[in-house]
Every structure is written in C-alpha cells, then in structure tokens.
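Report on one structure; see the data block that follows.
Every protein chain but one is kept in place in this view of the complex.
Labels run A and B following the written order; every chain starts at residue 1.
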Amino acid sequence: MAKGNSKKRPQVTADSGINLKGTFISVMLLGVFILVLWFGLYALFLSR
Amino acid sequence: MHLHKYEKIWLTFGLGSLALFLIIIGFAAFWKGTHPMSHIETIDPQNVEAHDSFKPENLGLREVAEGKYTVNIVASAFNYDFGNDADGKPVKKIRIPKGSTVLFQVTTKDVVHGFQVAGTNVNMMVEPGHVSRLETVMKNTGEFTVVCNEYCGIGHHQMFATVEVYE
Partner (left out) sequence: MMLKNNSFSKKESRLYMSFMHVTFAALLVGGLMGLLQVLSRSGKFQLPFGINYYTILTVHGVILGLVLTTFFIIGFQFSLMGKTVGISDQQRKWGWVSFWTMLVGTITAAITILVGEANVLYTFYAPLRAHAAFYIGLALVIVGSWIAVFVNFRQLYVWKKANPGQKSPLLSFMVVINMAMWFIASLGVASSVLIQFIPWSLGYAATINVLLSRTLFWYFGHPLVYFWLLPAYMAWYAIIPKIIGGKLFSDSLARLSFILLLMFSIPVGFHHQLTEPGIDPTWKFIQVALTFMVVIPTLMTAFSIFATFEITGRRKGHKGLFGWFRHLPWKDVRFLAPFIGMVAFIPGGAGGIVNASHQMNTLIHNTIWVTGHFHLTAATTVILTFFGIAYWLVPHLTGRRLTPKLNKLGIIQTIIWTVGMTIMSTAMHIQGLLGGPRRSDFSNYAGGEQVSTWISYQMAQAIGGTILFIGIILMVYIFIQLAFFAPRGVQEYPIAEEEIDADPTPKILENWYLWIGITIALILFAYTIPVIDIIKHSPPGSLPFDWPIGR
C-alpha cells in the first residue's frame, strides 16, 4: 500500500506509524468516565 | 480492513468493561435473585377482588411474620387503594420498621400505572391483567413518596401515598 505517497505524508503510510497518542488518551478517559459512572450508580443501587 | 493497535487496545478495554458489567448484573440476577420485577401471574382486571390478595379486607399493610410484611395495593386512575383504617378512612401512609422484609403486591383495575417508592429500589410497572410483585428489605429510614411514574391520564400527578420507614 501507499508506496507512492509515502514521501509526502510520512506519518500515515504505515499503520503503526500514525501518531494517535492523543486519540488513545482521549478514548481511555472516556472509558474511565463510563466505569466511574457505572460503578457509582451500582453502589447507589446496592445502598438502597 | 485492519485496526490501529491503539484501537485494538481501546476496543478490548471497552468490550472487557461491558463484559464486566454483564457479569456483575448477571451474577446479581441469577445467583442472588435480584432480577427487576418480572412476576408472571395474571388476573382479570375487571374482577381483581377475585384474587385473595386484592380483596378489600386484605388491602394495605399486614405483618405476616416477625419482621416480614405484605402490602397489597389496587391501583386505579387516580388512586392507590391501601384499604381503610379503623375509622373507615382511606390509608394514605404506611409505617414499616427499618430492616423489615416487605412484599409489595400491586395490580390495576383500569389502565397502566407505575408504582415507585421513590428513593428505594421498589419501582415497577403495573399493567391491567398482571400482578406486580416485588420483595425487598427496607434498609434506610425516612419518608418515601409513593408515586405513579407511568402516565395514566390527566390526574396522573395526583396519584401518590407515603411509606415511612422508622428506626
């Protein structure tokens, strides 16, 4: 794949080469939010 | 079609979380028996008095054993019938000691109603032809408003009662 364009856009040619660190941190924060909300409300459910 | 390695980690994490939630609620439901209310028994909505629990004299709060209570209620637009008190007046408030096990049995003579003891886990639909039945332990003290939480007509918001749990 993508041999011809590799010079112009070096970051996106090979899959592992795309820098998606910011994306990864963002989605993981989102995941943590889901976990916190769910367990918080499960605790509320148990306390009632 | 392939996934970026971070997306693989993210989806594994996401799927893992969902599986964890399912295991927790599945364990609680199937091993501990805390399913949401799903009682199967049916009843003739035009003749609810034929059912022993909903005979006028059996409505309201009754202590059936030490620390165990039953509350039978007939819902109709726009009232909960908890039976009558000693003076023949309709009961609008019941008092239960903290820590008791209470079985709520509710049915309706007309349309769909809700039955929620707001602030507790007693929350169920009441549908014509069905008996809604939920047993629970009243863990916390306080005055809890019983509300009809399913729209039943233009007097829906006037349908309520009170459950007091005392020390």
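Following the convention adopted for this analysis, contacts are C-beta pairs under 8 Å (C-beta built on N, C-alpha and C of every residue); 3 or more make two chains touch, one makes a residue touch a chain.
If you're wondering where the values come from, they're calculated on a predicted model, not measured in any experiment.
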{"item": "Residue numbers in chain B that touch the chain omitted from display", "value": "1-4, 6-7, 10-11, 14-15, 18, 21-22, 25-26, 28-30, 34-46, 77-78, 92-93, 110-112, 114, 116, 118-119, 121-133, 142-145, 147-158, 160-162"}
{"item": "For chain A, the residues touching the chain missing from this view", "value": "1-2, 4-5, 9, 11-13, 18-23, 25-27, 30, 33-34, 37-38, 41-42, 44-45, 48"}
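Heads up, the rule we're going with is that only the chains that are shown with their structure count from here on.
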{"item": "Centre-of-Cα separation between chain B and chain A, whole angstrom", "value": "40"}
{"item": "Chain B - residues contacting chain A, complex", "value": "2, 4-7, 9-10, 13-14, 17, 21, 24, 119-121, 139-140"}
{"item": "Residues on chain A engaged by chain B in the complex (per definition of touch)", "value": "15-16, 18, 20-21, 23-24, 27-28, 31, 34-35, 38, 42, 45, 47-48"}
